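Here the complex is missing a single protein chain, while all its other protein chains stay put.
And then chain A:
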Amino acid sequence: MIEIDQITKIYDGARAVDAVSMTVETGTITVIVGTSGSGKTTLLRMINRLVEPSSGDVRINGEATAEMSKTALRRRIGYAIQGHGLFPHYTVARNIGVVPQLLGWPAAKIAARVDELLDLFSMAPEQFRTRYPAELSGGQAQRVGVARALASRPDLLLMDEPFGALDPIIRARAQEDLRRIQRKLGSTIVLVTHDMQEAIQLGDRVAVMDAGRLVQHATPAQIITEPATEFVAEMVGGIERPLRLLSLIPACEIAQDGQIEGTPLPAQTSLRDVLAQCLASGRDAVPVLREDGTQGQVTLAAIRARAQSRA
């Protein structure tokens, strides 16, 4: 658990981060969103003390970070920097192994961990291990950057726009990978983005920053349905709000009885995608699988009702 308590950073009289308090529960993903310059990076970097707060405290599992040694603190927190920040003179394997090496892991254990991580991010180890960052595409480099942050199995991860350079398809896959890895390892992640869609899809909690202040800290559904300020509503995007909401709800939740033709969609397909299917195929209902594996259907009317009920 990370407790951020009235933390403030003042640069030349301007408050880059202004009295922000929030609690990040263990084993959850918290996404910090906001426009450029709203203080997201500064807030994130105060957690591992790359930036020293002007006032306020950060506690990790009850222990004040101000009292820990900076290097020890940073070695136990995974950090993926905005842009990948890979070392150009290290191979992919050595880049990923930096923190384990600092922590004194034996070489064989590091090598095994490197291969495991490359596999996890669908990059063939024998192909990528010995490459240099200059020999990677932007997206591959970013994934290696994230793998490097995960290398020492930190239970806390800070990620600053880790998927910024990725195209939408790779981005969606990388988000899924991250979600899967986080579930599996139960890590606590604080992730920064300026993309509200990413925040809603990835976050257990979303923290919206505006001009250094934390304006709302809530679940994605609450952010969409009950925006605390005009600014949050604008970030969510007035017209797209129902769609954003639908993207959070799995199809199986409103599936009804009824056998209709066609291959059923998986149970976890979002209602947004189901709607897209309906529109694309010109039908009023599509077949979906239910959680118990039986087939059901989702109708346009049900989607409409669901969108209205909460929007």
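The definition used in the following text is that a contact is a pair of C-beta atoms (placed from the backbone, for glycine too) under 8 Å apart; a residue touches a chain by one contact, two chains touch by 3 or more; residues count from 1.
As a working rule, contacts and distances are computed from a predicted model.
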TODO: Pick from "Succinate dehydrogenase hydrophobic membrane anchor subunit", "ABC transporter permease", "Stage 0 sporulation protein KD" or "Ferredoxin" the UniProt protein name of the chain that isn't shown here.
DONE: "ABC transporter permease"
Task: Among A:R15, A:R59, A:R75 or A:R179, the residue in touch with the chain that has been omitted - done: A:R75
Open item on the list: Out of A:I7, A:L43, A:I60 or A:V99, which residue would touch the omitted chain in the full complex?
Closed with: A:V99
TODO: Kindly state which of the options A:L50, A:A66 or A:A111 is in contact with the chain not pictured.
DONE: A:L50
TODO: Over the whole complex, note the residues of chain A touching the chain we left out.
DONE: 45, 48, 50, 70-75, 79, 81-89, 98-99, 102, 131-135, 145, 148, 158
